[in-house]
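Excluded from the complex is one protein chain; the other protein chains are retained at their positions.
A and B are the chain letters, set down in written order, and residue numbers restart from 1 in every chain.
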Amino acid sequence: MRQSNFLARLGKQARERLTGLGLFTRFFFMLLQRSSIVLSRPRLVSQQVHFIGNYSLLIIIVSGLFVGFVLGLQGYYTLNRYGSEEALGLLVALSLTRELGPVITALLFAGRAGTSLTAEIGLMKAGEQLAAMEVMAVDPIRRVFVPRFWGGIIAMPVLAAVFSMVGIIGGWVVGVLLIGIDTGAFWSQMQNGVDVFKDVLNGVIKSIIFGVAVTLIALYEGWQARPTPEGVARATTRTVVTGSLAVLGLDFLLTALMFSN
Amino acid sequence: MSNEKTDWWVGLFILLGAIALSFLALRAGNLSSFSLAPTYALSAKFDNIGGLKVRAPVKSAGVVVGRVASITLDEKTFQAVVTVQIEKNYRFPKDSSAKILTSGLLGEQYIGLEAGGDDADLVAGATLQFTQSAIVLESLISQFLYSSAEKQGTPQGSESTTAPKSPKLSQ
Partner (left out) sequence: MLTPPQKSHQPVLRLEGVSLGYGGFTVLREISLEVLPGQVVAMMGGSGSGKTTLLRAATGQLVARQGTITLFEQNLAHADRPLLQSLRQRMGVLFQQGALFTDLNVFENVAFPLREHLSLSATQLTERVLEKLNAVGLRAAAHLKVSEISGGMARRVALARAVVLEPELVLYDEPFAGLDPISLGITARLIRSLSDRLGCASVVITHDIAESFAIADHVYLVGQGELKAHGTPATLGASTDPYVQQFLHGHADGPVAFDYPVTPAFEAWLARTGTQP
């Protein structure tokens, strides 16, 4: 009796997940369909770029700096064993532009901007602001969700590029200024090894895809949140967890696609 | 926050992004050595291209003059056909040779162009006559072992010996 209960519950959960996935996809297409407001009222989007992007800059820059420091230090210790310290610049730059820049930025983004989006929308839902808009004949999807969606997509690649740049500088500070590697070797090995299309561009593409995924998940969880304090708290947790897992999963997929020969 | 102030901050944000991207592309990446100058194509056939990849540099006297555009296999002669794009302002004589060289000891492979002495230059689409294939480490080692085994006069080496062949100049 308990076993069939367990199976029934499992089946129910699977069905719910599937329905959720379908709803998620429909939400995505709804956002795309109603995106014309980006052209008619660009100010709404730029305001969101400000709230999502500018307010994340500090954490991205500080994190990027520290990741760069650590890469410089750890990279040096490892390369030193093989007498290849001069390749430190190359190691730091490739690690950042290909992987760490887009991925860590996306994870931080999910935590900072993602949760604030989810909480904001969940609270708007709880305060009946979205319903008020609806009866005022204003489409809340167009007015509230679409600008935030495009704001996130624009902000993410910028943040990832800043992270990578700051990280490389951090690696330079540790490697050249603190440890004493030759600065010329640091930059020239990097420039010879980092390809604009293969490494930098692929990193940018990754960050754009991560931006779409994390912003979409954050907005969806806010849209679906129960309009109670507990409901909003659960929704923000789901944003971080689902968003982070999605980023890591997509990263594996994209890396396999982009960097395999 | 007023609209103008927000716009200003967003503009700054986007500018920062542009700066970061340019930094990555130029200072970290190889965009600065990426010339958008007009180019012309040349091709060369090799017995073995080793680890040569597309977009590898073509250097003459150590200066980058072009890039490898494509690598294919000629199904009749079973030779590798490498097409390179050379910058238009560099002209090479008809009897120039192309070698596949390695930068450093274990580094990336590139094509080295050595100018010949002919009066006429290679035209666009022409094929380089003289090429030298990549040095494959395994063949080098087996040649070394073969010749050292010979020198020690082992029974396997009692056949007619010839000096170890240098990599062929293929026509």
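Basically, a residue touches a chain if its C-beta (ideal position, glycine included) is under 8 Å from a C-beta of that chain, and two chains touch if they have at least 3 such contacts.
These figures come from a predicted structure and were not determined experimentally.
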Chain not shown, its touching partners among those shown: A
Identified contact with the non-displayed chain, of A:A132, A:L177 or A:L245: A:A132
Touch criterion as defined above, residue of A:R34, A:R143, A:K198 or A:R226 at the omitted chain: A:R143
Footprint left on chain A by the chain that the document does not show: 120, 123-124, 127-129, 131-132, 134-138, 143
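In this section, only the chains that are shown with their structure count from here on.
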Contact footprint of chain B on chain A as seen in their complex: 43, 46-47, 49-50, 53-54, 57, 93, 97, 154-155, 157-159, 161-162, 164-165, 168, 187, 190-192, 194-196, 199-200, 203-204
Chain A contact footprint on chain B (complex, rising order): 1, 3, 6-7, 9-10, 12-14, 16-17, 19-21, 23-25, 27-34, 55
